[in-house]
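Just one protein chain is left out here, and the rest sit where they should.
Our next item is chain A:
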């Protein structure tokens, strides 16, 4: 039996450095190639030596697919393609292709220029890597090679996020990347058709969460910001430059406009402006409202939100600042946080998930004293709020996706083991499909039951259809006669005659003959006449002929009567039928053995 193998190199029972290897129908595919936020050493990248110890990856991988531009899904891409070595195609959607290099460049700058790491990929490597990218459109089926095809679906989450259907023959796998089943202020909801894949590889970040209605959350968020501003406090919202940031910007922008507030809103500059530019461009990837109104006003042209300058952080009075990165582990957001942490009037709102080990994770867990570099400690007095704006599907959303796609097997990645366990139980119980949650490096094998397509010749089909009713009835399976030809890796079902013709064989006639002895006092001719009338009465619906040359034909069966030399009363009936009429022939022989009825 063929099988599909799935091995997570990253994101197996973990969040971060998503990288999943799939072997399907003899093809090897790498899904995502991300880095881990929590580590600064070798562990931050997936362990590519699993694929091959030395040498390039090109000959081991057929393609690489990147689901969206978050660094934990694409951060290791230049490392893999340029430093480890991969020259095959890399697939991503248009927005991802546009935004991904900006983020990678930013990531490189922080690592190399700020932290002074060496042995890291260079700007040129990012450029070279992006040259290998093949862009995808939604719902477009792309042939990677003759057998492997991929198709992208809308995933919500961030601009350009996609779910991918990978198909080889009749085997298929869906990888969701990160997705969101509830629409938000700037993106729509994920959607997939009933593609019934063999495996659905789904993220499970919020496996144990069923979130409140998002309106509630939005209202709470706005209320908290509003209250702090009215108190004269400052609000810090650490975000990743792209994704949630844009949603929160739209939210605050519209709120500011409606409530006519004057306090400034800042956004840390640089890559955001570039990224906002792309948001304005890729309007088709946003939600209904933005798509419908962008002709009058593009929602991403903010009126109240201005660029941030480092010196603004010390300005008196209320303000709202969006700063990167989102987990307070480095960069501007951490700098501002250090400045503002001492004042209890201020507030930090964590709008998303924080990986273990980051400052964000620590303060969310209620740590009041933080150790900084150089043994300094930082007292955290400001209010810490958590507001889940993460655009990941919650438990209900994951279930909804399973219902939409109807997979045969389920595989969970990108989540914490404990939570996965819970969801796994739920899935197995409710859909009665098997669910897997492999750890990093662990291989899951799923045997598939592929359907084997067979071509059937049209005349044969028509002939069979003519015999029964015209419509196939699922309740009554029907048998048919035909010849199966396996030739040149393809299967064909044809009628026997055609098979003979195609194979260049001549037909062998197979005839059965048998003698039946009968006691009959009449003459041969009379016996034959009696035989004829007897068969005529028994075999209604068959053609029974009395031929002038002293034979009786029933369909193609020939009957002859002769009397044996010694006993004129003992007649010998000669029966002869072809193989095709075996059924009728044997019926006739057994019928005649019973003798002719005396009434005749």
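One rule holds for everything that comes next: contacts are C-beta pairs under 8 Å (C-beta built on N, C-alpha and C of every residue); 3 or more make two chains touch, one makes a residue touch a chain; residues count from 1.
Simple rule for what comes next: contacts and distances are computed from a predicted model.
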Revision key, fill the gap. The chain not rendered here carries, per UniProt and among "Integrator complex subunit 4", "Aminotransferase class I/classII large domain-containing protein", "Protein preY, mitochondrial" or "Cytochrome c oxidase subunit 4", the name "Integrator complex subunit 4"
Study note, to complete from the structure: Touch with the missing chain holds, among A:43, A:214 or A:338, for A:214
Revision key, fill the gap. Touching the hidden chain, out of A:15, A:51, A:173 or A:350, is A:350
Point to revise | Selected residue (touches chain absent from view) among A:131, A:258 or A:508 | key: A:258
Point to revise | In chain A, positions touching the absent partner | key: 182-183, 185, 188-189, 191-194, 206, 208-220, 254, 257-260, 287-289, 350, 354, 364-365, 386-388, 390, 394-396, 399-400, 403-404, 418-419, 422, 425-426, 429-431, 469-472, 474
